[in-house]
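One chain of protein is taken out of this complex; the other chains stay put.
Labels run A and B following the written order; every chain starts at residue 1.
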Amino acid sequence: MIIAERKPFEEVKQEVKDCKKLLILGCGTCVAVCMAGGEKEVGLLATELRMANKLAGKDVEIGEATIQRQCDREFIQPIVEKAKQYDAVLSLACGAGVQFVAEMMEPLPVLPGVNTRFIGVTQAEGMWAEKCLACGNCMLADYGGICPVTICAKGLLNGPCGGSNLGKCEASPEKDCAWELIYARLKNLGKLDNLRNFREVRDYRAHTSPGRVVNEAYQKAQPEATHSK
Amino acid sequence: MQHAKKLLKEIGLEEERVEMFNIGASDAPLFASACNEMAARAKKLGPNPLRKKIDKDKDQNPNPLVVSQ
Partner (left out) sequence: MVEEYEPKLVAFCCHYCAYSAADLAGSMRLEYAPNVRVSKLMCTGKVDTLHLLKAIEDGADAVFVAG
């Protein structure tokens, strides 16, 4: 899932300082799970802003709404009409959601309320860790299901580098050495021989930006007009 | 609780306005003292600055918490 973090309150306040009618729009998928932009966080931010505005003597109307996903037209469409009553939309979705909502709600300004961090997993309660860089060329099969591109600070495909110390990375003692993890995993799997293979340089062409995927079944059917920029 | 305190501070209110007490079922005196403690704190801090504004536009926004005494 995509992991995001709420922007500092001061920054949000600055973003919306000129709004008289503001809609805070949450997203019920990834950012709801990582406690950054779900229904609850919308309520919390709305309450905070309302109180701060009242204290500052500003009269701002703040609306709250949360949709299931901000990365699909079907979910955004029903909220577009409602959003037109507002000066601006503060979206608590990931960057993808913010952009898609902005595209569909033009010319309404759509502002981000969270910082999108990475693709990751729930490591512990309230703690998330990055697991995938979306490099476009998955090599997990060779490394026992641990991604050296993401977890190794240097992204080495033929590690370890020699800087690891007691299982920790030399770049930061808080980070695990990906290659120690890979070694241990492959040993458990009885596939240590994998490490004898030399892996050639990563194909960076698979990671061009912006990426686009068209399902094979849809390749011909897709009319030109629906292509996004 | 810590989070709520932090948020209040961010908004510009006193963090002492929220507190957590641990009270056993048989600890009535402790409950009473907790109430008194918070009442004293609220007295010291003065009225919630938000309340004045709510009172002012009470007609449009009737609020169950703000019943005039």
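Simple rule for what comes next: contacts are C-beta pairs under 8 Å (C-beta built on N, C-alpha and C of every residue); 3 or more make two chains touch, one makes a residue touch a chain.
Fair warning: this is a prediction, and the values are worked out from it, not measured in the lab.
**Q** Suppose we count only contacts with the excluded chain; which residues of chain B make the list?
**A** 1, 3-4, 7-8, 13, 16-36, 38-39, 41-43, 45-48, 50-51, 54-55, 63-66, 69
**Q** Could you pull out which residues of chain A are in touch with the chain that's been left out?
**A** Listed in rising order, the touching residues are 40, 43-44, 47-48, 50-51.
Here is the rule we use: only the chains that are shown with their structure count from here on.
**Q** Averaged over CA atoms, how far is the centre of chain A from the centre of chain B? Could you give it in whole Å?
**A** It comes to 37 Å between the two C-alpha centres.
**Q** Which residues of chain A touch chain B in their complex?
**A** These residues of chain A touch chain B: 9-10, 44, 48, 51-52, 54-55.
**Q** Under the definition above, what is the set of chain B residues touching chain A in their complex?
**A** 7, 10-13, 49-50, 53
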